[in-house]
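Apart from one protein chain that is not included, each protein chain of the complex appears where it belongs.
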Amino acid sequence: MRFEGTLDIAAPRDRVWSFLTDPKQVTTCAPDVQSLEVTDPHRFKVVVRAGVGPIKGTFTMNVEFTELEEPGHATVVARGQAPGSAVEMRSTMDLAALDGTRTTMKWASDVTVSGMIQQVGARLMQGAADKITQQVFSCIKAKLEAPVTA
Amino acid sequence: MAVEIGGIGHSVKRKEDARFIRGKGKYVDDVKLPGMLYLDIARSPLAHARIKNIDTSKALKIPGVVAVITGKDLVPLNLHWMPTLMSDKQMVLPTDTVLYQAQEVAAVVATERYIAADGVDAIEVDYEPLPVVVDPIKALQPGATLVREDREQKDNHIWHWEVGDKAGTDKAFKDAEVVVKQDLYIPRIHVSSIETCGIVASFDKVEGKLTVWMTTQAPHAIRTVIALVAGHLGLAEHKIRVISPDIGGGFGGKVPVYPGYVLAIGASVLTGAPVKWIEDRAENIQADSFARDYHISAELAAKKDGTMQALRVKTIADHGAFDAAANPSKYPAGLFHIITGSYPFEKSFVEVDGAYTNKPPGGIAYRCSFRVTEAAFTIERLVDVLALELKRDPAELRMQNFIPPTAFPYTSALGWEYDSGDYGRALRLAMDKIGYAELRKEQAAKRAKGELMGIGISSFTEIVGAGPSKNFDILGIKMFDSAEIRVHPTGKVMVRIGVKSQGQGHETTFGQIVAEELGIPVADIAVEEGDTDTAPYGLGTYASRSTPVAGGATAIAARKIREKAKLIAAHLLEANPDDVEWKDYKFQVKGVPAKSKTMQEVAFAAYTNHPQGMEAGLEAVDYYDPPNLTFPFGSYICVVDIDRGTGEVKIRRFVAVDDCGTIINPMIVEGQIHGGLTMGLAPALYEQITYDEQGNIQGGTFMDYLLPTAMETPNWETAKTTTPSPHHPIGAKGVGESATVGAPAAIANAVVDALAHLGVRHIDIPITPWKVQKILKEKGVAE
Amino acid sequence: MAVETAPTTSKGQRTLKIHVTINGAPHDVDVEARTLLVHFLRENLGMTGTHIGCDTTNCGACTVLLNGRAVKSCTVFAVQADQGTVATVEGLEKDGKLHPIQEGFHQEHGLQCGFCTPGMMMTAVALLEKNKQPTELEIREAISGNLCRCTGYVNIVKSIDHAARVMRETAEGKA
Partner (left out) sequence: MIPASFEYAVARDVAHAIELLTSSGGEGKVLAGGQSLIPLMKFRLAQPAFLVDINRISGLAQIRENGDLRIGALVREADLDMNPIVRERYQILVDTTRVIADPLVRNMATVGGNLAHADPANDHPATMLALRASVVARGPTGERLIPIDEFFVDTFTTVLGPNEILTEIRIPKPPARSGGAYLKLERKVGDFAIAGVAVMLALDEKGKVGAVGIGVTNAGPTAIRARKAEEILRGQATDDKTIAAAAAAAAGESKPWSDLRGPAEYKLDVIRVLTQRAIRKAVARATGGK
């Protein structure tokens, strides 16, 4: 499954970049995070719960930033498993500064689900993955556009 | 008298029913031993991947989890690979790479079934995905993803096998007046017996004895395999006991050795506790041996008058990641060369290439004798294609070409010696029973109104009863089978045989063979099988071989007893043995019926009053090496109606005429045919397993793997002709699989026939409503 | 079915005691809430006549009567049977006399491997409770949630018809 989109974020590019490439910050927008372990600046392990209705899986994801070209381009590979299933998500993000306060983010994500979820829940996956992806990106936008409270 | 005996030809009610109707059958999951542990298996969600790490720590922390076994744990024991029946090898657990989805990755042993399942869930495996190849045709192309890195040969080609006269066949095609060609794909399917596979392994450390209850169709062969594979661990064949308890259906799926069996045995040896492993349905469908998956290209050469002359077939066989087929060793494509079917082709040439893919290993039969369904489906479909080409009635074209009854024994172009047959008689009977001529008239009338009905014929010839030792062995063990009969002093009998029923009713039918031969009522005969500590060595029940092989052994062992009994009878009758004859189930002095002795009287004497110089007792053993295979046949006719709106195919009638030679128990034979027909219907219209490009199985549970229910299954109509096998001791041929072999072509031919006037020549099975509806739309006749 | 005695796990606790009458005999057993009725019968009580065939509520090998209704016991938690009654294949024979459905399956060769048979018979028993004279189609519909791989259903239909006939004759004889 491939998902892609473009997002206009009312925040400077540096801020967007640091948010997206910081495991601690970016995972605040992942669905229902159970735990986060940062291995090194480029790698982290996050446990999330995601799904639709009663169908909800706990996914243990190993995430790696495979390309980091500050401040404009990043590639992330997330691989993980849920009971009887495996998930792989390869995402790219390209940031362009519109001006000093606004950033355009182009993103694309290839998601592969294998195993039990694919076999039994294939008819739900497209919709669920689409919905979760939308939630993640609207959360990113919302958080970056929120007034800095610190 | 004969009715009381319940010998051959009587519909004796089944003895085994008594326990099954009370819920007292003993299947493997019913075995519960003190201190028993449960094994469950973590499986790969990916079809091809490198295993970077397996983290078992969370699983081991769960209270009740006793052990977690990974491939690395098996390396020091040299148990991480095991041999297949086809001179290939198969992973028990991977050490670094998984090759198909649902492959075993680790095993959890726990005190309870539920805890073992929790343990499986808690295992974390870090996989690195690798490219996947699921299409055998792509797999054989240069540069394809390599499935088996462990082999020296660095491509996905397993073997090439060919039979027949290539040059002669090519010439016949060059000279032919008419050639028809058809590509057919016979998809991957799964036997899906209602009981899945399982084992209870119990190793007694003090005695060094391993006892195994296992869902196996071939307990003796399994014992030998265990001894050969695990001999280095101290398991010797005299200290291995394999018990096949009641089996809830086999159909070929319970012939191979699966990794779960090895893991359970290994876990019991390591822990000293009994270990049970019962797979669930998803594991059963997704990881156990599949059937079929043949990509076939077939050509038939004929004269304009319809005389069939030559047959040329090229096939690619998808075996998944390991060639774990269950075939006789000499025949990597099984008995596929029965493909000349019921017709006297002068020339034929068949070649098959095996390919590896990232799919589960196999393949086994699906209620058929080693690729015979693939063969029968191909030839019976191809004959219809020829009929369409020549605008001939398919029944008439078959009648014109059948091997005539006078030609038997008949040697086929591919070298089989058919024992006996009368194909025309079977087809005529089927046509009469279904009212063929009337149906053709009805069809014409319906066509005129735009309605779609079709009539399909399949006149198949099967090849079963493997097999003669000169050609047939599995891992070198010749494919004989055995019987041991003991007549007790009071005239009651114990029969032990080397085969194993999975529902075929051996306890009844083998008793009937002995009853017929010894004149002892079937009620007084106990039949035992499936326990290697007591039963004589045999190769097991599959490929319709029980009656042809073990049935032969049983009849001959009984005759050995009768020979000795005759001497005792003569002694009791104070007559010369030459003056004593076996008549009306008794020994009589020739011409003096009043002077007679029953087998019961003789049996008592065998222990109390046997002639001086003769050994006491009355028992015999026979290991029967059949002189030839048997060739059951039949003609099936199917009538279908097609819904022009939805494309649904509705089977209106189905008449099956079978000829399996001498019938031991007509009730059981009819039941076998009903079941076989339903397993012929299933792949024709419903069942298949496919894979997406990532190697995800599609159809891996009963939600999507569509076994027909009572609503899809028509009310089968059966009839028979009887053409005994001349070489079999009682003339029987075997029947368990005929209908599965013959039915798919009749159904497919009926659907194609319904659409033939629109120019349709072939539809691959399963014939789903959307395949049909697509054609209706293309031809402009959809509602 | 008194609600007051119905089981509830306390926080963090996963087992509870249930009271179930099976084939007329009462049982009080501690079970995990997640224990499926079929495992409760087979593992906790050792009643192995009820089988498991598919895990996905398709095959009906696990069919039992729960409070008189035929259900797939792999898709019911044992706790749901608390205070209720369960009938299994083991209870069909009474005082050494087979139930007509058992006779029917034997006489009409309605079974081969025997694995689907207990579930098939329990479904049939429930059908014949409601419908004394089912047609062939009604029988086929009634058993459409029970899969058989051996018989092709023809003789199962005959077996159920046989039992229906015997039960009608017995009822008429008594009347």
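Each chain gets a letter, A, B and C, in the order it is written, and its residues are counted from 1.
Just so it is clear, contacts are C-beta pairs under 8 Å (C-beta built on N, C-alpha and C of every residue); 3 or more make two chains touch, one makes a residue touch a chain.
This is a predicted model, so every value here is computed, not measured.
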#### Entry: For the chain not depicted, the shown chains it touches
A, B, C
### Query
Any idea which of B:Asp30, B:Asp73, B:Glu104 or B:Asp118 touches the chain not displayed?
B:Asp118
### Query
With respect to the chain omitted from the figure, which of A:Val63, A:Val76, A:Met89 or A:Ile117 is a touching residue?
A:Ile117
### Query
What residue numbers in subunit A mark contact with the hidden partner chain?
51-58, 83-84, 116-117, 120-124, 126-128, 131
### Chain not shown, touching residues in subunit B
113-114, 117-118, 121, 280-282, 645-648, 686, 698-699, 703-704, 706, 708-709, 711-712, 768-770, 773-774, 777, 782-783
#### Entry: Missing-chain contacts mapped onto subunit C
1, 3-4, 6-9, 11-14, 16, 32-34, 36, 55-58, 60, 63, 69-72, 74-77, 79-80, 123, 141-142, 144-146
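Everything that follows uses one rule, which is that only the chains that are shown with their structure count from here on.
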#### Entry: Cα-centroid distance, subunit B relative to subunit C, in whole angstrom
31
### Where subunit C touches two or more other chains, by residue
none
### Query
So which bits of subunit A are touching at least two other chains?
none
### Residue ranges of subunit B touching subunit C (in the complex, touch as defined)
13-14, 16-27, 29-30, 32, 113-114, 191-196, 246-249, 251, 280-282, 502-505, 667-668, 670-679, 701-703, 707, 709-711, 713, 715-716
### Interfacial residue positions of subunit A with respect to subunit B in the complex
60, 62, 79, 81, 83-86, 88, 112, 114-116, 118-120
## Note on the structure
Per the touch rule above, subunit C residues touching subunit B in the complex are 32, 34-35, 39, 42-43, 46-56, 58-59, 61, 88-90, 92-93, 98, 102, 105-107, 109, 111-118, 121, 136, 139-141, 143-157
